[in-house]
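Only one protein chain is missing; all other protein chains are in place.
Lettered A, B and C in written order, each chain numbered from 1.
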Amino acid sequence: MLYLFYFFAAISVIAALVVVSARSPINSAIALVVCFLSIAGHYILLNAQFLAMVHVIVYTGAILILMLFVIMLLNMNMMIEVQKPAITKILAVITGGLFFLVLLAATKQGLSTPVPATFDPGVGLVKSIGIALFRDYLLPFELSSVLFLSATAGAIMLAKKDNSPNVNRPPSSEPNGNAA
Amino acid sequence: MEHVMTAIRVVPLDSYLVLSFLLFSIGMVGALVRRNVIIVIMCLELMLNSVNLLLVAFSAYHSDPGAQIMVFFIMLVAAAEVTVGLSILVLMKRNTDSVDMNILNRLKW
Amino acid sequence: MEVLALILIPFLAGLLLLIARPAAMARGIALVSTLLSLAVVFWLWYTWTGVAVTGISHDWVPAWGMRFVLGYGGIGLLMLILTGVLFPFIIGTGYKQPVGDPVLVNALLLFCQSALFGVFLAQNAFLFYIFFELTLLPIFFLLLKWGGEHKRAITVRFFLYTLLGGLALLFSIAYVTLQTPLPHSADFSVLAALHLPMHVQMWLFWTMFLAFAIKMPIFPFHSWQPETYTMAPTQGTMVLSAVMGKMGLYGIVVFLFAIVPEGAQYWSSWVIGLSLFGALYAAVIAFRQNDFKRMVAYSSMSHFGLMCAALFTWNAYGISGTMYQTFAHGVLMVCLFYIVGAVSQRTGSNDFASMGGLKTKMPRFALLFMFVVGNAIALPLTQSFPGEWLMYNGLWQWNNWTAFAGVLLIVLGAIYMLYAYQRVMLGPDRNIAVTDADDEEHTFLVPLILIFMLVGLFPNVILHLVDGPVQHLLNSFTSLP
Partner (left out) sequence: MVKLDLLAILVPALPLLGVFITGFGRRKLSAYAAGGIATAMVALSFIASLILFLGHDGQTHIVHLFSWIHVGAMDIPFAFQIDALSLWMMLVVTGIGTLIHLYSIGYMHDDPRVATFFAQLNLFSFSMLLLVMGANFLVTFIGWEGVGMCSYLLIGFWYTTPAFNYAGRKAFVMNRIGDVGMLLAMALMFYQFGTLNYVDVMQQGGLMASGNPLIVTATLLLFLGATGKSAQLPLLTWLPDAMAGPTPVSALIHAATMVTAGVFLVVRSSVLYELAPYTQDIVLWVGVATALFGATVGLFQNDIKKVLAYSTVSQLGYMFAALGTGDYGNGMFHVTTHAFFKALLFLAAGSVIHALGGEQDIRKMGGLKGVTKTTYVTFLIATLAICGIPPLSGFFSKDGILASTFAANPVAYAVLVFAAMLTAFYMFRLLFLTFFGTYRGTAHPHESPKVMTVPLVVLAILSAIGGLLNIPHIFGGHSWLNTFLASAADGIGMHPLELSAGTEWTLMAISTALVLLTIWYAWSLFCKKTTLDGEPADMPFLKRLIAKRWMLDELYAWLFEKPFGWISKHFFSIGEEKIAVPLTAGTGKATLGFGEWLRKVQTGNSSFYLFAMMVGVVVLLILTYFSA
């Protein structure tokens, strides 16, 4: 069991590193898929079966595919990404490492928090999640559908080709461009 | 069921903490060093997921479905966010022929 | 309830003006509102029993010790009287010397009055601070819109400068509030009971004093004052010098002496030195000014220097004299700036060069002006004299030589005021086309002259207000370990 955790953990960390460091966006996307799948593995280890399924469907199935579509649509692999200066990268890595250390140190007391004795392993099952979702969290759930609708509408509005004259203007030409 | 319980508790909660911190930090460093907007969006997703993982771990250890519901909603929001984010990206590419983060500093005007 | 009415009457009247925009009746409404406030103030005075009154006390932001406490003691009441008495005149100035849109000007003045009442009623340090800074806003717009030359630069400068002092005050308030026992409270009563250690008082004194010193202003912090007074429209200058400057003196008594008494005592020689030097400095400079308004501005600064010096002498005469003088000086400044406005309105300029020999054409006005000059040079039986006499006594009891320096001011004051009178009124008729004081100007100046003559004859009406609180302040200080 423990080994399984370490296995998934190693995969997710390595995949995450690849996401960050890969030259090509396609490679990043593929690595992200791997990372998300390994996280789904963690969910299963934690007996959160419902979430594991949703995770695979939403992230790997929808979001990542969408990203891949966009990457291909915009033909991003052909583009050469401008690299940030080395000093920025080093600084970023140092800050990130520091952040990690600080988080660890900050939760030092939290690490020793006793885990409650009563334990219900079935909390992550579809049944219990479903009960909680449709009884206690019904309103947020319904509202989220509105959110989705608006997000969809917004995405369509943004991405559709607009023929009004002020759209194709370069943003830098007019400081107060949005005033029109 | 007893088996599942011990199985879950074999891995200490601390390990999940460390793992999600690590993932979060990697995501953040990625968001800092990359200039390609889509990669930055990916890194954001990565950070979201690290938090999700932590929430699920705590939920499992504390037998509280609330945290998992929250993860569920986070996924919903993340999906919506990615949708809008990517359409902005498309628009940006169309208008400026670039997906460079630094282009966006023109927004400060 | 009356205390809330004081803040609300001008505020609501101002709102009414802004909403209804009755261009023709704007001044009338404003005047009625200020007279109503004055009636409330007189009611408070009439019912005054010598005991501090707390009108309203509500929790506001308890975690920070912010509470909505309104009340007044003798000194606060004096300040309310000052504000109440002077504002009808300040509004009335607009009848004869209008600036711009009457609706907006009067609304701003009323908002200012509301905030000023708030300052003098607030019994909580944060509340005080909020009102303290709120007074700035209407004045800021008044100056920015209807100021004279370079109004933008000077207004912004003035605003930033005073705000800077205010920030230091805010910091001090936050600091002392955190020193109070739990639950924190910034009420004056709680803060006054605080015995801060000496080293804290030493620096805390300056962070607080800075705000008040800039407001008055006191010598090294005064540089915003002459140009702002000169540039501002007459009504703005009146508010600034006659009432807003007094917030500084009031703040010193309420804050510094209550919270950092030992610090104040430790630094008193410095403050007295600075103030007195500033007073002499301003008086000497005033003599040389060619601009009438600027000369009066420097004379105001000179008076403030003396008042501040006397305040820090830590004896009954100095403090009572200063408190009394706040009222006298307010009345005087309204008179003087009104005269400056009236004269320069006729000659078209503030410059002495455009005046001279006016007495032949305007003998009635010259007589009124002479009365005001008499008050300005502190002739006995005018209002300024008892105050100055008490302040000199305070200074004498503190140190003989400071009294000497202070008394020199009566010579310098006579020099520059009489010189100014001569340059405006006396000399051969230069055939400048001016008219004599009309009925409106008489209605304005004669009541003020009556006020300052009567108070000069019976100064005890004012002095009895401050006598008790000052004794209390001194007693509480001497009883400290």
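Here is the rule we use: a contact is a pair of C-beta atoms (placed from the backbone, for glycine too) under 8 Å apart; a residue touches a chain by one contact, two chains touch by 3 or more.
The structure presented is a predicted model; accordingly, all values stated were derived computationally and were not measured.
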Discussion item. Given the contact rule set out at the top, which of the displayed chains would the hidden chain touch in the full complex?
Written reply: A, B, C
Discussion item. Can you say which of A:A10, A:L98 or A:A153 touches the chain missing from this structure?
Written reply: A:L98
Fill in: Listed residues C:L44, C:L390 or C:V434, member touching the removed chain
C:L390
Worksheet, complete the sentence: Out of C:I56, C:L137, C:A192 or C:L426, the sole contact with the unshown chain comes from C:L426
Worksheet item: Pick from C:A23, C:V61, C:M198 or C:L381: which residue touches the chain that isn't shown?
Response: C:L381
Worksheet, complete the sentence: Had the left-out chain been drawn, it would touch chain C at residues 153, 156-158, 160-161, 164, 220, 222-224, 226-227, 281, 284-285, 287-289, 316-317, 320-321, 357, 359-360, 370, 374, 379-381, 385-386, 389-390, 392-393, 395-397, 400, 403-404, 407-408, 410-411, 414-415, 418-419, 422, 425-429, 457-460, 463-464, 467, 470-471
Item to complete: Provide the residue numbers of chain B that touch the chain removed from this figure.
Response: 28, 31-32, 35, 101-102, 104-108
Discussion item. Just checking the interface: what residues of chain A touch the absent partner chain?
Written reply: 84, 91-92, 95-96, 98-99, 102-103, 105-106, 108
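In the analysis below, only the chains that are shown with their structure count from here on.
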Worksheet item: Using CA atom averages as chain centres, what separation in Å is found between chain A and chain B?
Response: 3
Discussion item. Roughly how far is chain A from chain C, centre to centre by C-alpha average, rounded to an integer in Å?
Written reply: 62
Worksheet, complete the sentence: dist(centroid_CA(chain B), centroid_CA(chain C)) in Å evaluates to 60
Worksheet item: Which of the residues in chain B end up touching chain A in this complex?
Response: 1, 4-5, 7-11, 13-19, 21-30, 32-36, 38-39, 41-43, 45-46, 49, 52-53, 56-57, 59-66, 68-69, 71-73, 75-84, 86-91, 93, 95-96, 99-100, 102, 106-107, 109
Response to the item:
In their shared complex, chain B is touched by residues of chain A numbered 1-2, 5, 9, 12-13, 16-17, 19-20, 25, 28-29, 32, 35-36, 39, 42-43, 45-48, 50-51, 54-55, 58-59, 62-63, 66-67, 70-71, 73-74, 76, 79, 81-84, 88-89, 92-93, 95-97, 99-100, 103-104, 107, 110-111, 115-116, 118-124, 128-129, 131-133, 136-137, 140, 144, 147-148, 150-152, 154-156, 158-159, 167-168, 170-172, 175-177
